[in-house]
Each structure stands twice: as structure tokens, then as C-alpha cells.
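For this view, one protein chain was removed and the others were kept in their places.
The block that comes next holds chain A.
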Amino acid sequence: MLAIDGLAKRFGTATALDGVTFDVRPGELFGFVGGNGAGKTTTMRIVLGVLETDAGTVSWRGSPVDAAIRRRIGYMPEERGLYPKMRVAEQLTYLARLHGMSRPDAVDAALRWTDRVGIADRRGDEVQKLSLGNQQRVQLCAALVHDPDVLVLDEPFSGLDPAAVDTMSEVLRERAAAGTPVIFSSHQLELVERLCDRVGIISAGRMVAVGSVEELRAGAAPRYDVTGPPAGWADVVPGVTVLEADGDRTRVELEPGTDDQKLLAAALAAGPVRAFGPHRPPLTELYRDAVADRPAGAQEIR
């Protein structure tokens, strides 16, 4: 298990991280979401040791992450980077060897991964001659080529075409299924919801929610969609807040202890009800609520 515990980081007077704590378990796809400057990249860079933390620890299987353990992590930095003039296969072989692989193993792995992400025919080309999408595929190979024990990917889906998104998703699922903890950040919340076992939401340097999407939903106040009665009927019902009204559909949130049958009765009294049921908020909505709960003053920090 990769345990991130109480990370804190300041840049000058700005607080970038303030007690960031969460775990990523073996075989788990963990989605790390948050606004720009919320602290995702800073957290990942601390995990990889390219940035020093002011406080807190990162540990893997109970021992603090050191240089030897970091060599077993696969990393995709937010700022993509490869040697532009190096050939694809050579570059991947080189990176694998830096991670401690023997030459034959490294050559083998470079062949295997270029094949897996569909750029086998570009192995002999310089990276700078590849399309942006294919460069991203090479970058994914660079994170995977040494068969890492942990994967840390910063925005792996940004800039990918739909086909590449599918490849990336498959590969990440595969790795997780093989028992590797995978943590990745993304702004594409639908994708995160579809893909991830658990999600962590960070806002202004603090974790505001961690858990499976179902768990996050369970923690939220119950919401209902009521279709039928003309708009405005629910405004006067006690314990009920109208979230949105779209034609004859009204979405409401119930305060704790409010009986949903009373809501139904009030709706029927206002007019014929054609649909009534609990609303399962998607991650997008859960995210918006979690972030909105935080006091304003979130600073833009990179």
C-alpha cells in the first residue's frame, strides 16, 4: 500500500499542501481530482522525490519511500518530457536501464510496450518526428517500461484522442488488475468515475473527500428528481431545497431527517407526478459540492 501521510509544502508565503493524507491500495485505480493549483502535481512530485516535502511522509509497504523504492515507481510528469532527438526504442531501453533493468530485459520491455500501445512501427523514429498523440504513447511506455510496482501518472489523459484514451484506460486497468496500485490525476471526471475504484478530491492543498464514488454519494444529503408538477411547487415544502428546475422536472435536496414520502405527498398535491425517485449524483456533482464546502481563498499554486 502506498500511504501518503500529512504532506505539507509551502512555496514562499503560499501554502501548496496542508496535511494531505490518503492511501492507494494494491490493485486499486485511484483517481486524484482537484482544480488547477489545488496541489495534485505538488503531491505527486513529492511522492517521486523531485520535490522535497516540508512535513509528512510517503511510505510503500510500511517503509519510507527512498531512492531504491522510487526506482520501482512508474511516473508520468505533468510536463511531458523525453529526449526529442532520441529514437523511441533506444529512449525506452535507456530509461528502463536507468531503472535498473539489464540490457536484454530493457530491450525486450521496450519492444513489448511499444507493441502494446500500438507504435511498433515507429520504434526507429526520433521522438520529435512523432505526432503529439504518439509522443504521449511513448510517454506512457516510459512510465511502464521497467515493470513498476507503483504507477503515478499526472494527467495521463490530457491531450489524448479517443482511441488513445481507450488504450490508456485499458492499460491502467490491466496494471491495477495485476496488483499494481495506480494513482492518476485528471480533470475528466466522467472518466475518473467510470475507471476508478476510489477517488480523492483535493482543494486548496487539503483532501476534502476520499473514497469510492458510492461512499462519497452516501455521505452526501439525499436528492430526488420529481417530474410532473409545475415549477415552484417545492419552494414552500419544509426541509427541502430546490437545486434546479428544468421544465416540469425539479431536483431537490432533503435536509437530514426529512421524510421522502412527505415530499411525494407535497408533489402530488401540486399536480400529477409522472416520475419520482432518488437522484444519484455523478462525480462531477459530488466534486462541485465537496470543493464548494471549502471556504473561499483557495490560492492558485503550481
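Throughout what follows, a contact is a pair of C-beta atoms (placed from the backbone, for glycine too) under 8 Å apart; a residue touches a chain by one contact, two chains touch by 3 or more; residues count from 1.
Throughout what follows, contacts and distances are computed from a predicted model.
Trainee: Leaving aside the chains on screen, match the unshown one to its UniProt name from "Membrane protein", "3-oxoacid CoA-transferase subunit A", "Ferredoxin" or "ABC transporter permease".
Mentor: The record for the missing subunit names the protein "ABC transporter permease".
Trainee: Of A:Leu2, A:Leu29 or A:Ile73, which one is in contact with the hidden chain?
Mentor: Result: among the candidates, A:Ile73 touches the missing chain.
Trainee: Write down which of A:Val58, A:Leu82 or A:Leu130 is the residue touching the left-out chain.
Mentor: A:Leu82
Trainee: Would you indicate which residue among A:Lys9, A:Arg97 or A:Arg175 is in contact with the undisplayed chain?
Mentor: A:Arg97
Trainee: Name every residue on chain A in touch with the hidden partner chain.
Mentor: 45, 48-52, 67-73, 75, 77, 79-86, 94-95, 97-101, 142, 147, 149
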